[in-house]
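Of the protein chains in this complex, all but one are displayed in their positions.
Letters A and B mark the chains as written, and numbering starts fresh at 1 in each.
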Amino acid sequence: MRARRGASVGALAVVALAAGCGGEARESLTAVSWGGSYARAVTLGYIEPFMAETGIEVRLEDYNGGLAQVRAQVESGSVHWDVVDLEIADAVSGCDEGLLERIDPGMLSPAPDGTPAVDDFLPETLLECSVGTLFYSTVYAYNDERVPGEKPATIEDFFDLERFPGRRGMRRTPVVNLEFALMADGVPVEAVYDVLDAPEGVERAFRKLDTVKDQVVWWEAGAQPPQMLADGEVVMTTAYNGRIFNAQVLEGQPLVIVWDGQVLDTGQLGIVAGTPNLEAALAFVRFATSARSMAAVSGYIAYSPVRGSGLPLVGTHVETGVDMNPHMPTHPDNGARVLTNDWLWWSDHMDAMNERFSAWLAE
Amino acid sequence: MALLASRLGRIAYLMACGLVFVFLLAPLLVIVPLSFNAEPYFTFTEGMLRLDAEAFSFRWYRQVATDPVWRRALANSLLIGTAATLLATALGTLAAMGLTSRAMPVRRLATGLLISPMVAPLVISAAGMFFFYSALGLAQTHLGLILAHAALGTPFVVITVTATLSAFDRNLSRAAAGLGAGPWLTFRRVELPIIAPGVVSGALFAFAVSFDEVVVVLFMAGEAQRTIPRQMWAGVREQISPAILAVATFLIGFAVLLLWTVEWLRRRTRASAGYQPYAPAR
Partner (left out) sequence: MNGAGLRAAGLVLPLAAFIAVTFALPLGTMLVRSVYDPTVAEAMPETLTRLGEWDGAGMPDEVVYSRAAAELARATEQGTLGQVASRINRVRSGLRSLLVRTPRQLRDSPAGPRREALLAIDERWGDPETWHAIRTAGDPLTARHYLHALDLDRARDGSIVQRPAEERVYLRLFARTFAVGLAVTVLCMLLGYPIAYLIAHASARNARWLLAFVLVPFWTSLLVRTTSWIVLLQTQGVVNDLLVTVGLVADDGRLALVHNMTGTLVAMTHILLPFMVLPLYSVMRGIPSRQMAAAASLGAGFFQAFRRVYWPQTVPGVGAGSLLVFILAIGYYITPALVGGQSGQLISNFIAYHMQTSLNWGLAGALGGILLASVAALYVVYDRVVGVEGIRLG
């Protein structure tokens, strides 16, 4: 009998514990971001300062992109996420689908000199439902120790298995890879999306990818490429420039970024439609997209501010004192060819290209 | 000559069997020493091969034990596992008693349906649960995961308890009833004590299912519900830190403990019911 009573007390304790997980007195927000060294940068760059300043608690969750969870929450009316760090194509789709709250640019913080936000943000970084936070770039990088002799220097070299034999890492998606392939196939930067607009252009990109397909190891999470380079799993891999930078300065890995042919993107912060914490979420977005916050993030990871007033604030890496400016994707020395990702093209063709890409992979 | 050939054949056969056992156990045996690696590598360092004490350390264990993320994952796993197990065991035991009754109508169909969560591909179950539980506001809650894991665990309870009950002598119940005991009293005093080992085995299976489940968690859990397998998934997917190996070693120890308990219970049961399939986790 005693044992049995013990069991039911245990069950009660479990129920009580479960109930306890729900209640919180403090105002709190759930922010969702990309994990790894990037999550660390935003935590130190603006989440902790925001909590210190406002007393609002921010819980940070990781995800790997996509709108599925946001859509499920909005459609079911039980919104758990408040602020989401989005890829620009998702930010646009999410806005169109009514998954994100509209954000009045008038509420954003002005530049330190008083310039209103709308005039301070760089072109195409302020959208209807989301606010740009940073420029990041997809580049390719190699491990200096594993490439003896001649070093790769152009996007063509990434596809050149004769001069640079060995396995390649690429993100498992058609995005950016089609662009890389066309640039390496001789298409000028400004013509890439025009070429892709025609079926023959897509065909051409896939034919170029065919030439390296056997050697490709596909990655999904941004933290993987530096790891793959360090482990010698691949000789060179596409990667987000900031992740490579962190492996270089924090872990001292002998990694080298090839900036030629980099594809530039903006990260966007959006607010999930119907959040019960709208005001706190707006305050958070306002805080996180200030020039000061953007510059603070750039002190931890090599992603550049998207506000004119933020650019001059970029200084040195907080932990190592390295000057961050030459590591920014927007720095003029970084690559003769810089392509800006055309999110409008991708929002139109994402489904078809994904399908095509899957079919191509399965061949 | 024939004797020699058969000897050689026997030796070859035993060696082949030995290789299969190596294949079965090597992955587990390799991970344990590597989890004590002082270096952040996933292979044996020269120091380890020389059995140099310096090459071994508890640093990854310390790291896991002090990391709030892992501690919360453990708390979540225990909470969800325990609650799901209680639910699955209660419902599963009752159902098994009904299913083993000779009077049970459409028994075969009912059994087939109740056991189906065990064989349905987890991705499909998880996807369906994601939609359905979201609509009910249960996605990203502990309760939602508890219900989902209970559903996945019940088949194991049903199978284990059914096996125990089918070896159970019904005359005992009838005798109790003949002596004036009501159904509840009969259950409590006669049936339950006899089938208890089967029930506990079933409960352990249900717990193991929940404790190892990651697909439903991937689809339905938020940050606040992250469990140990979910945390391991993230670790393996992104970067394998040797800390993962420390967790893995802990889980191997846990598996041995569970297995030992189930074996011990099985020997206590007179029923000849064999082993039940363990989590077809995919």
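Here are some notes:
Just so we're on the same page, contacts are C-beta pairs under 8 Å (C-beta built on N, C-alpha and C of every residue); 3 or more make two chains touch, one makes a residue touch a chain.
In this text, all values refer to a predicted model and were calculated from it rather than measured experimentally.
From the options B:129, B:176, B:199 or B:221, the residue with contact to the chain not on display is B:129.
On the side of chain A, the interface with the absent chain consists of residues 65-68, 71, 93-99, 167, 172, 206, 216-218, 231-233, 273, 344, 347-352, 354-356, 358-362, using the contact rule stated above. In the full complex, chain B contacts the hidden chain through residues 6, 9, 13-14, 16-17, 20-21, 23-28, 30-31, 34, 41-44, 87, 91-92, 94-95, 97-99, 101-105, 108, 110-117, 119-125, 127-133, 135, 147-148, 150-152, 154, 158-159, 162-163, 183, 208, 211-212, 214-215, 219, 229, 232-233, 236-237, 240, 244-245, 248, 251-252, 255-256, 258-259, 263, 273-282.
Heads up, the rule we're going with is that only the chains that are shown with their structure count from here on.
A straight line joining the Cα centres of chain A and chain B is 37 Å long.
The part of chain A that touches chain B in the complex is made up of residues 10-11, 14-15, 17-18, 21, 30, 35-36, 59-62, 72-73, 75-78, 80-81, 220-221, 223-224, 227. Every residue of chain B that touches chain A in the complex is listed here, in rising order: 79, 82-83, 86, 130-131, 134-137, 139-140, 142-143, 146, 222-224, 234, 237-239.
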